[in-house]
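One structure is given below, encoded as C-alpha cells.
Removed from the display is one protein chain of the complex; every other protein chain stays in position.
Take a look at subunit A:
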Amino acid sequence: MQTTLSPETRADLAPSLPQKQAIKLTINGTVHHLELAPWTTLLDALREYLHLTGTKKGCDHGQCGACTVLVDGKRINSCLTLAVMKEDSDITTIEGLAAENGLHPLQTAFVEHDAYQCGYCTPGQICSAVGLMNEGQAKTIDDIRELMSGNLCRCGAYPHIVDAIREVMHIEPKS
C-alpha cells in the first residue's frame, strides 16, 4: 500500500533528486562504469542498468532470496544493498558462475534433479548454494534445509533443490 507523506515533508523533499555519481562495479570479472544515484540498489543496477536480468526481484525487501548474488564469495541479498557500497568488491551473478560454454556443477545438478519448476528463484538458489558451500557450515541434509531457508521457492521444489546441493557437496541422502 502507498504511504502518503504529509505536505510539510513533501515540501522538504520535492525540490531535489540525489546527484548521480560515477561508480565502478566489478561483475563476473568485468569492470563496468556507471552513472548512478546513491539510492540505486545493487539489484536494480544489475537488472535495469546493466541488463543482467539473471538476478531476480521477488520482493525487494530481503524476504525471498531471489536476488542473491555473491560479493567477494559471500551470498547477499542484492535488493538490500546499494550499488555504491560495492565499488571495491568482486560481484558474481548467475551469469558469471560457469566457466565459458560450460555449467557450474550446481547448475548441472539443478537440471539433473529438476530442482526448479518456473525457474524464477533458481539463480538465487544456485548463488545461495555456492555461498553455502563457501561458508563450510552445512554438514547434513538438515543443515542444507536450514541454511537454504532464506531462498523461497513457491513452486515447492525444495526436496529436489536439497538433492542437487547434497550431491555436489557429497553429503549422503539420509544424513
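Points to keep in mind about this one:
Note that in this section a contact is a pair of C-beta atoms (placed from the backbone, for glycine too) under 8 Å apart; a residue touches a chain by one contact, two chains touch by 3 or more; residues count from 1.
In this text, contacts and distances are computed from a predicted model.
Of the names listed as "Xanthine dehydrogenase family protein molybdopterin-binding subunit", "Oxidoreductase", "ABC transporter permease" or "Outer membrane lipid asymmetry maintenance protein MlaD", the one that matches the UniProt record for the absent chain is "Xanthine dehydrogenase family protein molybdopterin-binding subunit". Of the options A:Cys64, A:Ile91 or A:Val168, the residue whose C-beta touches the omitted chain is A:Cys64.
For the chain missing from the display, the contacting residue among A:Ile94, A:Val130 or A:Val168 is A:Ile94, taking the whole complex into account. Counting the whole complex, the residues of subunit A in touch with the unshown chain are 1-5, 7, 10, 13-14, 17, 37, 39-40, 44, 47-48, 51-61, 63-64, 66, 93-95, 97-98, 103, 107, 110-112, 114, 116-123, 126, 142, 144-146, 148-149, 151-162.
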